[in-house]
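Only one protein chain is missing; all other protein chains are in place.
This part shows chain A:
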């Protein structure tokens, strides 16, 4: 296997007095989708935010294609090609959908071909292009948040629970768009609670518990082993 695009080695993150990450070690392979799974509160979101630099790692190393991220500020991490979809979507609600997309393209205007591809993947974006993003529904905001990360080609996508609270039809749209992204060879690290979605998209899986990765392997292996799921997460893919 080629060198992972992202490596976490013993990453420790505290938020205030709380020890959230207690030594996360994880490899994210290039050109694959890695699902970060686990129960609520085990540190999945904190892991993504630490990779993005929004929380500072107290110890351990984060390497993006071999480059140590410790001295790299948040904005430069984005400039290095990390696209980030936060759990709260991070939509600028007073700006239009178009303005949100303009902000997501750092290298120049939004490429028309890419815009058309995003319109095809997320039709409501075309419809509401000139509307304030604050007026969108929850699902449409999530589409905008993901489209914003996809506005330019990125080296790595960090996506935090893209299907949280969405209706099945919208989830289907999300999965379709992310499949297309995956087909283009994108490297993705995604937090997901919906195991059906994880199974549909994931190549690899890493399961977290109590601030550390307790199991990592092929998504197919996890999907095929209900006992393993039960032991790691207290639930079963078959139940979804």
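As a working rule, contacts are C-beta pairs under 8 Å (C-beta built on N, C-alpha and C of every residue); 3 or more make two chains touch, one makes a residue touch a chain; residues count from 1.
The definition used in the following text is that contacts and distances are computed from a predicted model.
> I notice the complex is incomplete. Of the names "Amino acid/amide ABC transporter membrane protein 1, HAAT family", "histidine kinase", "Carbon monoxide dehydrogenase large chain" or "Monooxygenase", which is the UniProt protein name for the chain that's not shown?
Of the names offered in "Amino acid/amide ABC transporter membrane protein 1, HAAT family", "histidine kinase", "Carbon monoxide dehydrogenase large chain" or "Monooxygenase", the absent chain's UniProt record gives "Amino acid/amide ABC transporter membrane protein 1, HAAT family".
> Of the residues A:13, A:32, A:46 or A:173, I need the one that contacts the missing chain.
A:173
> Tell me, which residues in chain A touch the chain that this view leaves out?
52, 54, 73-76, 78-79, 84, 86, 90, 92-95, 99, 102-104, 106, 123-124, 127-128, 131, 139-140, 148, 167-173, 176
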